[in-house]
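The complex appears here minus one protein chain, its other protein chains still in place.
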Amino acid sequence: MAEALEAIKALATGFATTFKHLFRKPITEEYPEFKRTLPERTRARIILTRDPDGGERCVACYLCSAVCPVSCISMQSAEKEDGRRYATWFRINFARCIYCGLCEEACPTSAIQLTAMFETCERDILTLVYEKEDLLVDHGGKDKEYNFYKYAGVVTQEGGKGEHIKEDKPVNVKSNLP
Amino acid sequence: MTIYSIIFYILALLILVSTGLAITRRNLVHAVIYLVFSFFGSALLFYLFGAPLLAVLEVIIYAGAIMILFLFIIMMVKVETSEERMFPLNQWLPAAVIGLLYLAIGALLVSSAPGKDIPLEMALTHPKEFGQYLFQRHWLSIEIVSLLLLIALIGALHLGRRKREEKIEEKP
Partner (left out) sequence: MDWIIGIIVLIVKLGLVLVGLLLLAAYLVWVERKFLARLQIRYGPNRAGKFGLLQPIADALKLMVKEDTVPEAADRILFLLAPAVVATSALLMFAVVPFGSHLTLWGKKIPLVITDLNVGLLYVFALSSLGVYGVALGGWASNSKYSLLGGIRGAAQMISYELALGLSLVPIVMHAGSFSIVDIVNAQAKYPFILLQPFAFVIFIVSAMAESKRIPFDLPEAENELGAGYHTEYSGMRFGLFFLGEYVHMQVLGAFVAVFFLGGWRGPLLPAPVWLFIKIILVALIMIWIRGTLPRLRYDQLMAVGWKVLIPAALLNIMVTGAILLI
């Protein structure tokens, strides 16, 4: 008997709760009218950032293209006279992109960064193929200070052999002889 | 021919064809479906004869409950349909003998039916009168039948109950 009473009480509280909900204001945020500010690290469409000196960060290493699980990134690498590598073209198909962020993690130069812009919805699916010009931005994104060529041991305008940050002077191989 | 006799022959054809198909199908579910159609035909026949209660009971009990249980068992057990083969002779023979016997007796009974000499009267009853007739005039047979069903129920329960397994001592 006590059990039955308890069961009825439990049922009654359940029904009372849902009944009370009827008169509460819905907590729904109605999306197109109300857009909440997304966290800084939201993973959505990618951008190609520049280093603090204004140069393109992307060195066309193909790592992002290789790691992309849906193979939506493609590019063509080239080299400037001073030794800097760059992408002659860089193409990403956002119709296929799954916003997994693996390209951002693979990128050695912090060039690829994911932004909060997720509203990629178009009538024509081909407008979702973004070229390098669409992706390039004029800032460093989340990583403002980093400049790959100041660290990499590659001879460019940023520095010659042994002139990079945290790099020792090159060793004269012949002096190491016994 | 009145419209009723036309309907009667159509229904009779439906019942015959669907029963025949039900017997010959290899696929059990199809057989059940044809049998359901056959029951439907009989129900409509009852309705045509002025017995709506019987018609509805036919649909509820036979088409609605018993055949669903058949279907349920078939679906649960998932019998593989066997490939085409004839039954062995020692199964054919008794079946044929009993079938012929049944046909002969049936023909005999039909030919000597009282309907030939005494015209049967059409009986149109409402469920109320039918129930009163059944439960006031024949209550004893109803009770006997229900006792039989009760025995069957208890028997099934007894057979279906698992023998109490010996208690397995719990490991410390």
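Note that the chains are named A and B in the order they appear, and that numbering of residues resets to 1 at the start of each chain.
The definition used in the following text is that a residue touches a chain if its C-beta (ideal position, glycine included) is under 8 Å from a C-beta of that chain, and two chains touch if they have at least 3 such contacts.
Computed from a prediction, not measured in an experiment: that's the story for all the values here.
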| item | value |
| --- | --- |
| Displayed partners of the chain not shown (whole complex) | A, B |
| Option from B:I68, B:A95, B:L108 or B:L149 whose C-beta touches the chain left out | B:I68 |
| Absent chain, residues of chain B that touch it | 29-30, 33, 36, 52-53, 55-57, 59-60, 63-65, 68-69, 71-72, 75-76, 126-128 |
| Contact set of chain A toward the excluded chain (per top definition) | 11, 14-15, 17-19, 21-22, 24-28, 30 |
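Following the convention adopted for this analysis, only the chains that are shown with their structure count from here on.
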| item | value |
| --- | --- |
| Gap in Å, rounded to a whole number, between the CA centres of chain B and chain A | 71 |
